[in-house]
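A protein chain is absent from this complex, but the other protein chains hold their places.
Order as written gives the chain letters A and B; numbering starts at 1 within each chain.
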Amino acid sequence: MSPLLFGRRTIRALTTTGAPDTSGGRSLWQDARGRFVCNRAAMASLAILCVLVLFVLFGDFLAAWSNEEIDWAMLGNVAEEGGPSFANGHYFGVDELGRDLYARTVQGTGISLMVGVLGALVSMVVGTLYGAVAGYLGGAVDNVMMRIVDVLMAIPYMFVLIVFMVVFGRSILMLFVGIGLISWLDMARIARGQTLSIKNRDFVEAAVAIGVRPGRIILRHIIPNLLGVVVVYATLLVPSMIIYESFISFLGLGVQEPDTSLGALISDGASQMQYGTLWQLLFPLSFFVTTLFAFFFVGDGLRDALDPRDR
Amino acid sequence: MIYYVARRLAVAVPTLLILIIVSYVLMYAAPGGPFDTERTLPPEVMANLQHKYGLDQPLVVQIWRYVVSIVTEFDFGPSFQYTDQTVNDIIRQGFPVTLTYGAWSFLVAVLAGVSLGIAAAVCHNTFLDYLCVGVSVGAQVLPNFVLAPVLTLVFTLWLAWLPGGGWQGGHWPYVVLPVIALSTSFMASIARMTRSSMLEALNADFIRTARAKGLPMRRIVIRHALKPAMLPVISYLGPTFVGMITGSVVIDVFFATGGIGQFFVNSALNRDYPVIMGITILAGALTIAFNLVVDLLYAWLDPRIRY
Partner (left out) sequence: MTLLQVRDLRVSFQTGDGTVDAVNGVDLAVPAGQAIAVVGESGSGKSQIMLAVMGLLARNGTASGSIRFDGTELLGLDERAFNRIRAREIAMIFQDPMTALNPYMRISHQMTEVLTLHKGMSHGAALGEAVRLLDAMEVPEARTRITMYPHEFSGGMRQRVLIAMALLCRPRLLIADEPTTALDATVRGQIMRLLGNVKSAFDTAVILVTHDAGIVAGHCDEMVVLYGGQVMESGPVAETFAAPLHPYTRGLLDAVPRLDRDDERLRAIPGDPPGMQHLPGGCPFAARCPRADERCHHVRPPGVSHGPGRRVACHWPLGGAG
């Protein structure tokens, strides 16, 4: 399930873009913003993402039907009359139960985006803290902590995630927690690598010299300097989180009715396509593909902006 | 070399044990047991069932028994749901199916991906190169559960060339769509990776030396650049394998191949713990074994790695 979401170049970029160097002239962040703005694909993708967020937030106001309401007039002859139509308010048509697909797509996109962003956030927090602690303390602690990561990485996480969902019950909250908990491993490795290069810098040694305690050094000095790298990686993590969630929902093990996500909608559409209700497949599919594309291009753009040397 | 293998095994075995223990504890802690059906069973019957499956023992004893029976007899216990079958029966039934199209997918992904990537790198900035980049960017947003319905739509519903499901003992038309659906995204990733590492290799100083030696391009690519270009691809084979194992669940469910993934999802929906655990552990063991093989391959190819 993990097609290569970020190549070696990313990892290298992530591990070489050190802390922002604010000494003299334009800062790294200003430079990066300049380059990002010049990247047309990334800017267009950012605009698309904004539109998608607006769609999720305000799409319901345009909907003539709610996502749970069943249009009894449609039930039974969905294939003939259930197609996209402005006349009856079903802009994207209805699903096999006569529910408005537009409202369901709004909801599904929302849940997919939310799972993606929150999952990335969870993994960002857990992974950064874990990696920073391991990298900063070093020695045996580092060794044990990273061995644990190695061990966890060798486990087919999707199976464990499904086990997790089965055991603790299927809910969106469990999805957030489960996906977030599984995906922090890469983040921890990257954060550790960065920490190793930061911890010998002057400002950290100065803090050590005046007696600042390790916990405070990690929170105040290490982590702020990891942020650039972590943010880029987290952006690239969002689409993979969305893919994980959709994967599980596609199998019917994710979100529960009447809630839905893009993966569940694609699954529904796929199971109905032999009856000719193609809109059921194609609308969620195009939203899914567009969202992923947009996130990938934004992530790529951010990476290129922070690591310009390799174009 | 033997020391290296031993050290890798020393990590692999505990990993597998941890996987077994964690999944067992998760199952144990789970609210709702396997026999919580719609009809509430009489307490005596319940106790009997619990006893029969050893569920009335302390947790430690249960885990110990479970591990021992796996290690000594390769026995994952009985299924709760398919009452007349053991987990082993289910694995024996479903695994060959999954293995068949899984192996084909792996082969296709690696061979096609590597060839496409090399061709793109050698013909840098030509149409072929742009095609390779375009395909791999596109395939990024087409994970197997998106590709499978689209393929079925085109090749089964519209063109009626290939069956949209079933297995028929692995007759080839039934294998084609699962293989394409499972391998495409990985093929694209491998192609992209091969392309960039091959480009990097072809820009290396030692390639300039080889050109100064008057070697023809074909020989330079094959003898000098291929090995360094393949190393990152080889280390990506591990994640590819995991991804394919995971993806096979979707393929089994969508194409109703009767593979192991179908049993897994059914069991997950029915809380058939022994089956879920058995399949998870099998997947974990396969992954760990495969990663070991990949590591050894890598060490064998890169003379700078010390065992």
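Assume a contact is a pair of C-beta atoms (placed from the backbone, for glycine too) under 8 Å apart; a residue touches a chain by one contact, two chains touch by 3 or more.
Values in this document were obtained by computation on a predicted structure and should not be read as measured data.
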Legend entry - Neighbouring shown chains of the undisplayed chain, as defined at the top: B
Legend entry - Contact with the hidden chain (one of B:P228, B:G243, B:G261 or B:G284): B:P228
Inset, instruction - Return the single residue from B:P42, B:P58 or B:P216 that touches the missing chain. - result: B:P216
Legend entry - Residues of chain B (touch criterion as defined above) contacting the omitted chain: 124, 204-206, 208-217, 219, 223-224, 227-228, 301-304
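One rule holds for everything that comes next: only the chains that are shown with their structure count from here on.
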Inset, instruction - Please work out the Cα centroid separation of chain A and chain B, and write it as a whole number of Å. - result: 23
Legend entry - chain A residues within the chain B interface of the complex: 1-5, 7-9, 147, 150-151, 154-160, 162-169, 239, 243, 246-247, 250-253, 263, 266-267, 269-270, 273-274, 278, 281, 285, 288-289, 292-293, 296
Inset, instruction - Quick one: which bits of chain B touch chain A in the complex? Just the residue numbers, please. - result: 11-12, 14-15, 18-19, 22-23, 26-27, 29-31, 137, 139-146, 148-150, 152-153, 157, 164, 185-186, 188-190, 192-193, 196-197, 232, 236, 239, 242-243, 245-247, 249-250, 253-254, 264-265, 268-269, 271, 276-277, 279-280, 283-284, 287-288, 291
